[in-house]
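All remarks here apply to the structure that follows.
Heads up, one of the protein chains got dropped from this complex, but the rest are sitting where they should.
Going in written order, the chains are labelled A, B and C, and every chain counts its residues from 1.
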Amino acid sequence: MIEVGFIGLGNMGQPMVKNLLKAGFKVKVYNRTPNKASEVVEAGAEQVNRPCDTVTPDGIVVTMVSNDQVLEELVYSPDGIGEKLGKDGIHLSMSTVAPDTSRRLAKYHQEKGSFYIASPVFGRPEAAEAQKLWVMSSGNQGAKERVKPIQEAMGQKVFDLGEEPGNANVVKLGGNFMIMAAMEAMAEAFNLAEKNGMDRETVAEVYTSTLFNCTVYNGYGAMIAKKMFEPAGFQLALGLKDCNLVLDEANQTKTPMPLANLVHNRLLASAAKGRGNQDWSALTKLANEEAGME
Amino acid sequence: MIEVGFIGLGNMGQPMVKNLLKAGFKVKVYNRTPNKASEVVEAGAEQVNRPCDTVTPDGIVVTMVSNDQVLEELVYSPDGIGEKLGKDGIHLSMSTVAPDTSRRLAKYHQEKGSFYIASPVFGRPEAAEAQKLWVMSSGNQGAKERVKPIQEAMGQKVFDLGEEPGNANVVKLGGNFMIMAAMEAMAEAFNLAEKNGMDRETVAEVYTSTLFNCTVYNGYGAMIAKKMFEPAGFQLALGLKDCNLVLDEANQTKTPMPLANLVHNRLLASAAKGRGNQDWSALTKLANEEAGME
Amino acid sequence: MIEVGFIGLGNMGQPMVKNLLKAGFKVKVYNRTPNKASEVVEAGAEQVNRPCDTVTPDGIVVTMVSNDQVLEELVYSPDGIGEKLGKDGIHLSMSTVAPDTSRRLAKYHQEKGSFYIASPVFGRPEAAEAQKLWVMSSGNQGAKERVKPIQEAMGQKVFDLGEEPGNANVVKLGGNFMIMAAMEAMAEAFNLAEKNGMDRETVAEVYTSTLFNCTVYNGYGAMIAKKMFEPAGFQLALGLKDCNLVLDEANQTKTPMPLANLVHNRLLASAAKGRGNQDWSALTKLANEEAGME
Partner (left out) sequence: MIEVGFIGLGNMGQPMVKNLLKAGFKVKVYNRTPNKASEVVEAGAEQVNRPCDTVTPDGIVVTMVSNDQVLEELVYSPDGIGEKLGKDGIHLSMSTVAPDTSRRLAKYHQEKGSFYIASPVFGRPEAAEAQKLWVMSSGNQGAKERVKPIQEAMGQKVFDLGEEPGNANVVKLGGNFMIMAAMEAMAEAFNLAEKNGMDRETVAEVYTSTLFNCTVYNGYGAMIAKKMFEPAGFQLALGLKDCNLVLDEANQTKTPMPLANLVHNRLLASAAKGRGNQDWSALTKLANEEAGME
């Protein structure tokens, strides 16, 4: 039975671990707040006390944490995973982080003889539960092949995005940007309809059953039509963090993205108005307010 | 055999007429440039010389023309359809026009005892050929029921959007806006990937086979990835016309739409640069140019 | 003593008439709401009952009214000024209207043998009182020379903008746009300072006593710093009208103006929120609200 370490037991991490267990992996888990481990332990995972304890030298450890800083600490800190992974160990990094963070970590692991695979995913907690995540993957070719069974145990498809470690993160960030752009577009279109006396949900139904019949529009169309932004599937504050990463990357590579600026402004204003804990689709409230509808 | 008039034999009108013929309707057609009628005449349509000659009093006449002005002339001019339709005649207006144009025409027809049904469609010429159009429909309830077999002969689904004649046009314009917003979003995301050294088509494939697996993203994703904007399925100049209608309606109803302003600027700049005859997805060239990629 | 007709006795018109009287002109005035004439009548003007009664054939009549439609009716209606001006009469049109309105009216007057001079002004009511208006002037060269003494009686300087009748309007609209852009810029800069704990008025003072020591920044800087938008020197609803004219002209001439779009959105949202009667500098409240400061 193959052993896998797994660090980060949030809304996404927990169902991902369960799917690894179902697929027959032996999983050692670590979470900063230990009591979040109870469900996966019940499902068969072994809980350990330090990040480094999840590591089997030359084995594989998965990280799924909330931001770049937490991820870097997990690797570099004295009881972190960096030293212990050792020659041929693999760090399968599934968090949404900056491409530069991946580049830096890949270099660090390379110096230790270990490997770093950037592997963020598309999909919300329900998709994680249903083993329906879409998994990006970039980094060393051999290492990618070794982690593929693990990725497949958690998702419906793995996309190989080349050897450059930052690639998977760029694609993930671009996707999150496209989701936010789609939200703003829906909000504006639904508002135009509402201002003309129409029912928002009827209109949402027209769009999402025809031209825009896909996950993002179906998932968020109903929320935006109903103006219901809680409970938060993905917090607006995290969306703002991701949008900042998008714009940092855009700035670095000299890629003007005016639509990304627009949604960034929506997120920033939402945060300033105290909506950081709502679902990120709450960015569309600004359009409603500007139309005098709230 | 039910008789139907049909005016406007462009890229859309021709396949629509053919489907009416296939469904067993007798169709009298008129087009300003007469020689465009040859194909549908061969398929069984009868060509007439004046718009009014397509009309059977108390019958149904379909219009599918290029803009609001042409449509209004077709109705009001001496040899137009307005007078002759008479009591209980129906004008099934399938062009993309302003909601106000529909409101005005509906009022005019009402005064004559006839009916006006606003019925724009989603779908490009290929969809028209395959009888896969999505058909919006708004106006008098009884009249909507009478035209439904005609709409169904041309499309895969009819959406009833209420009795207000402008509604179907609002939804159509909102949809076209959402398409343009999606194009801009894809362009910016693909550019970010390209600037990071990735292949645009690979990235487009990731997005359109996962979160954005729907008509609009699949259809335009490949074009925008390849930066190929000809031949024009739908001309940029027509997209600009539609975007102007969106913003007029937004202005009238006090609905700020900053994302619509963004795509409008893209279209306007594209027109200023002489790209009016390219496909409307060519609006994305601006993003490429701003990134220094052209 | 030279006779001049004057139509439109609003906040601007009244002080302008008084200055004409001071300069020794004989002035016949008309206003739709007659009781607004009392002050200028007391100052020596003669009030008449119909627009056409202000006209001396082959003389000069000044119009200063609220929008394009009112202006066109004043000219074309049966008791309007158009017919009566006659050969060599001059219509000195000082309202802020669309360039196309000027072009149309100039053509109409030319057909009658009369002249149309577009002559909008920069300056608020206080400037009008103090004879400090800046006066734009475009149209037929000879006619411009004939009206110059009248313009000079009301302003501090006359700018000759050529023979094309719409030119003066284009420059006026461009100026109003630049004012609104300056307001938005100040609001954003003052907000950044306030969010850093600074006093807005101190910061406004720094900018307006150094790099931006001019009428617009001095005049609006204090209002925006204090967030005081009443009483309205110039109503936001009128600013929105002008911004619409700017964007119409931009659209027609294929001149993308993204900054004009930005301020237009501010104005439109302000109108949607019921602020049409406040001073147009109230467009800056949106920036304050987005920053979570209201």
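List of remarks:
By our rule, a residue touches a chain if its C-beta (ideal position, glycine included) is under 8 Å from a C-beta of that chain, and two chains touch if they have at least 3 such contacts.
All values derive from a computational prediction rather than experimental measurement.
From the options C:Gly10, C:Pro34 or C:Gly175, the residue with contact to the chain not on display is C:Gly175. Touching the missing chain, out of C:Thr33, C:Gln141 or C:Thr210, is residue C:Thr210. The omitted chain makes contact with just one of the residues C:Phe122, C:Phe229 or C:Trp280: C:Phe122.
Of C:Met12, C:Met186 or C:Leu240, it is C:Met186 that touches the chain left out of the display. Counting over the whole complex, chain B has residues 265, 268-269, 272-274, 286, 289-293 touching the chain that is not drawn. Touching residues on chain C toward the chain that is not drawn are 99, 122, 134, 136, 157, 159, 161-162, 164, 166-167, 170-171, 173-175, 177-179, 181-182, 184-186, 188-193, 195-198, 202-203, 206-207, 209-217, 246, 249-250, 253-260, 262, 287, 290-292.
Listed for chain A, the residues touching the missing chain in the whole complex are 244, 250-251, 254-256, 258, 261-262, 264-265, 268-269, 271-272.
Definition applied: only the chains that are shown with their structure count from here on.
Taking each chain's centre as the average of its CA atoms, chain A and chain C sit 54 Å apart. One inter-chain figure worth recording: chain B and chain C are separated by 40 Å, centre to centre, where each centre is the mean of the chain's CA atoms. Inter-chain centre distance (chain A to chain B, centres taken as mean C-alpha positions): 38 Å.
Residues of chain A in contact with at least two other chains: 290-292.
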